[in-house]
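Only one protein chain is missing; all other protein chains are in place.
Going by the order they are written in, the chains are A and B; count residues from 1 in each one.
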Amino acid sequence: MLGVMSACAPPKLTGTLVYARGGESDQLDPIHVDTGESVKVIINVFDTLVTYADDSTELVPCLAESWDTSDDGLIWTFHLRDGVSFHDDTALDSEAVVVSIERLIVPDHPLVFDSVIPYAPDFSVIESVRAVDRLTVEFHLREPSAVFLANLAMFCASIVSPTALESQGRGFSTAPVGTGPFRMEHWVRDQQLVLKAFDAHWRGRPQLDRLVFVPVRESAVRGQQLQRGEAHFADDLPPAELDKLAAHPEIEVQEVPGMNVGYLAMNADRPPLDDRRVRQAVWHMIDKQRLIDVAYAGQAAPAINPLPRTMPAWHDGLVDRAFDVEEAQGLFREAQQDLGFSAPLELELFVMATPRPYMQQPQETAAFLKESLRPLGIELRIVTSETTLHFKRLSGGEHQLALAGWSTDNADPDNFLYALLDPDNINDHGGNNVCRYRNQTVHELLIEAKRTIDADKRIELYREAQELIFADAPMVPLVHTKVRVAHRKELRGYQLHPTGLTWMRAAHIEDGQP
Amino acid sequence: MTGSESARPTVIRRALGSRSTWLGGACVVVYVMTALCAPLLAPYDPERLVGGSFASPSWAHWLGTDQLGRDLLSRVVYGARLSLLAGVVSVTVAVVVGATAGAMAGYFGGRVDAAIMRLIDVLLAFPGVLVALLVVTALRPGWGPVMLAVGLINVPVFCRQVRSTVLVVQKLDYVVAAQAAGAGSGYVLRHVVLPTLVAPVVVLATLGLGTAILEVAGLSFLGIAGELTQPEWGSMLNEAKNNLRSWGWRALAPGAAISLAVIGFNLLGDGLRDALDPQLTRVR
Partner (left out) sequence: MIAFIARRAVLALLTTFVAFAAAFVAIRALPNNPVLARFGQHAVPEQVVAKMDELGWDRPVWRQFIDFLVDVAATGDLGESFFYPERVVDGLARTFPATVELTLAALLIAVPLGIVAGVAAAVWHNRWPDYLCMAGALVGVSVPVFFLGILLMVAFQNMPTGGRLPLAMSYDRSTEFIVLESLLRGRWDVAAAALRHLCLPALALSSIPTAVVARVARSSMLDVLGADYVRTARAKGSAPQRVVFRHALPNASIPIANIAGLQLGQLLSGAVLTESVFNWPGMGTYLVAAVQRSDYNVVQGGVLLVAIVFVTLNLALDVLYVLLDPRLRHAPGAQ
């Protein structure tokens, strides 16, 4: 039997994959991070209880083989896979799951070594988690939640090795131990982060020997390295650069419609943007297709509403406001007569200094908007800030107009509409409703949808909310960008996931090392 | 050197006799005229989207267009404006602050001197880019703060030069005589010391303009300056770097423009230095 297996399954197990990326991971303890560069590594080192299917955002078993729910939706029982072990040979059991989840919800947990836990609110619905037996875990929720299961698939709910946490303490964040397909080998910050295949992974040993993450800040250099075969995989490349790479015979570009939205936020607390005619007029002035052509090299879809088009709750019945200068001027003049503000209207547009996945070229987008709004009698002054400062200023409401955006955390509509447009999220400590949009009806709909388990009923609630939001125009949704990565053709078996996350467990290199 | 009337023709003759003055002067004149006459020279408004994305050079767009479809030639031409403005403003800041501090240090000596020179030492102990970055971040990114920051990091040069000139001048006989005759320190500073400072400061300011243009471009290349809608050479180079494959050669025009402007000011500064005072002390 063994002989047969080894005879018929000798895919090349050799190979080092070099992954050139734009930045460095901060640290690798799943509960403490918020940056994409950290997530890229974490998802390859850890597993979660549930995960996404290979080609969709459908939730499928991972470390949990199956689960069931009580009738009132308050108790969830997960049955763990047997025989799974961590990289340090600890066996996965229910206690490990309890520790991993309690680190997110129990204040001052003894195995938490840093008090910054960005995603804690997403798990506050969990009242308690307990081990029933070696392989059974029970979650008690405070109220029924439609997003609870999706949140368990997020990287921050990764299952960590309790023994490693205990023995390493703070050191865990640079030498993480999970059950994932790759284990940590070594890390020289800003130079090289090396993962090694985990021979005893429960899905079988991954086909790559080593996975080397290299931060290369200049996107042009990443492209160059890919062409020369020094790197096999590169991401965060500028759209025009990617188009050139796609034409290269040894390089393949993969893309998925990203679950994100880039938008122009209009601060409703700053007159005359509190008047919805003004906001609608701004909307009418923006030729989204042209914007996509010049600032996204055509690689994005125009947005009508903050929800990504790939979500089931996306409202397919809404028709975008046309690019129509006359219509815009009509609305604008009407508002101007009623409110009596002077023209030309000078407004500040806040712009982030570095690209985001949903806003790949903030400066170009800003320049485009400045030119777009000029005919309406709006003169923009562009104020650029370092990215975290930009968002700090936005949540403090310092802006009039601002470029902003959002990428999915858990592929759920709540994560867009509630996060970005609910009055609960207006606060100057990082609140994400930077449009300062307050609509009581929308608020009630969003809260109800949060608690509604029935999928169809939930979609109905979200559709209604989307209609109201569209009419009020608190923001101009600009684009849903595509997530695009480039890799050399000898890298096989890699499929870019719809969430844009880069799992490497199935990848292998055809011809060995370059 | 004393700034007396009779010396002036010699200085001018000497300055005009030097090839570097002529060459540098020519570069500087071209540069300043480009900046002043940008609207006449540039075929398009540099901020308007007048063509397709990344268009190749053609009769309509001699240098092609950038990603948004803005005319590159127009942007290079208009780039001279911001560059010149930034250079002049930051050098003015450096001269005013540096010369005042230097004159005070040199004239009053003692504790004042020690305090000022320690501060200058501290400023020098910081990497320039870091100081600029701190200033710009604190004041909100934009061209104003960038000019201020570049001015600040150039203060030590002027401060040291002025101080050492003042120290030399003070020991000259006629200054000692004026002081002995009961002239107040204000009078001596204004009428005796100040005229002798003009020559070295003019030379340093000319050279400093070159440095300032380089530094402003460097900051905007690093993306610190912030605003890319206005045409500026450093940020154009930054764009070229980000799209090296489609843009590599497009770095040539803004890169050459910066280089020529700086070469111009350096040549002119050297020429003036030789003409005004062959023995002019060079301070580091």
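Simple rule for what comes next: a residue touches a chain if its C-beta (ideal position, glycine included) is under 8 Å from a C-beta of that chain, and two chains touch if they have at least 3 such contacts.
All figures in this text were calculated on a predicted structure; none of them were measured in a lab.
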Exercise. Of A:Gln225, A:Asn305, A:Asn439 or A:Thr502, which one is in contact with the hidden chain?
Worked result: A:Gln225
Problem set entry | Per the touch definition above, residue among B:Leu124, B:Leu148, B:Leu167 or B:Val202 touching the missing chain | B:Leu124
Exercise. What residues on chain A make contact with the chain left out of this view?
Worked result: 16, 18, 20, 25-27, 34-35, 114-121, 170-171, 173-174, 186, 188-192, 194, 212, 214, 216-218, 221, 224-225, 228, 230-231, 386, 388-389, 391-392, 395, 406, 409, 427, 429-432, 513-514
Seminar exercise, completed: Absent-chain interface residues of chain B come out as 118-119, 121-122, 124-130, 133-134, 137-138, 140, 210, 214, 217-218, 221-222, 234, 237, 240-241, 244, 248-249, 251, 255, 258-259, 262-263, 266-267, 284
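To be clear about the criterion, only the chains that are shown with their structure count from here on.
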For this session: Provide the residue numbers of chain A that touch chain B in the complex, in ascending order.
Result: 218-221, 223-224, 238, 240-241, 244, 293-295, 297, 353-354, 361, 363-364, 366-368, 370-371, 382-386, 389
Exercise. For chain B, which residues count as touching chain A in their complex?
Worked result: 47-49, 53-54, 67-70, 137, 140-142, 223, 226-229, 241-246
